[in-house]
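Here's a structure for you.
A single protein chain has been removed from this complex, and every other one stays in its place.
Right after this comes subunit A.
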Amino acid sequence: MAVTALVGAAGAASMFELLQLSPPGWGANLLRGLWNSILIACGAFGLGIGIGTLGAFGKLYGGPVVRDLLAVYTTVVRAVPELVLILILYYAVTDAVNQTLLAFGYDRIQISGLAAGIAVLGVVQGAYATEVLRGAIQAVPAGQIEAARAMGMPPGLLARRVTLPLMLSNALPGLANLWLVATKDTALLAVVGFGELTQETRQAAGATKAYFTFFMAAGMLYLILSIGSGWLFARLERRARRGQPELHG
């Protein structure tokens, strides 16, 4: 009994030593990885909403060709694993940029993992965001949009003043889900060797052989991130729904 307690205490002490921020510990590496993960998730989420807004308006109001192309985009992206898309887009994007640079007489450049990660995950998020935002726009009462049109509002102003604010409360639950997917999908960039949280954790764990300590610590960081942002999105939705009658089931 005493022996196990002693071993446990020693284990706990070495665990905290491993997670310290200063160099014998790997805490700083994990936090740097977390920061990279958050940066990529934010960038990809923002890019995804941008693509999604354009895509949703294109699917609803675009011509037949635009609609079919968007249908192909959302179907293909949602049917192929993110890991495969990341590899294809990662190589294709780097290749395309370098080919263009060479064609214009510049030298090849090394594209940063951060930019490539944001671009790739953004394209993936865009496909899901298109569907979320399309549903939310369709749920806006048609009378509101028709009234704005009858007043002679140009389409851009109509989108900015009427459609987008009104659909926000419908879109927020879906967007919150997408944000959580974005934070978790950043882990996939570990496979192409980018130093986000999961990759940093694997390196720390591999160097010290303390696999449980580091993977559990990283899990806690992810969990804090997702629970914290879940709380934030719940507040945002309450704010977006202010003034709307509450639903009683």
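The working rule: a residue touches a chain if its C-beta (ideal position, glycine included) is under 8 Å from a C-beta of that chain, and two chains touch if they have at least 3 such contacts; residues count from 1.
The rule is simple: contacts and distances are computed from a predicted model.
Not shown: a single chain whose UniProt protein name, out of "Gfo/Idh/MocA family oxidoreductase", "Zn-dependent peptidase", "ABC transporter permease" or "Tol-Pal system protein TolB", is "ABC transporter permease". The chain not shown here is touched by just one of A:45, A:73 or A:222, and that residue is A:222. Across A:36, A:53, A:169 or A:201, the single residue that touches the chain missing here is A:201.
Where subunit A meets the chain that is not shown, the touching residues are 64-65, 68-69, 76, 78-85, 87-88, 91-92, 180, 184-188, 190-191, 198, 201-202, 205-206, 209, 211-212, 215-216, 218-219, 222-223, 226-227.
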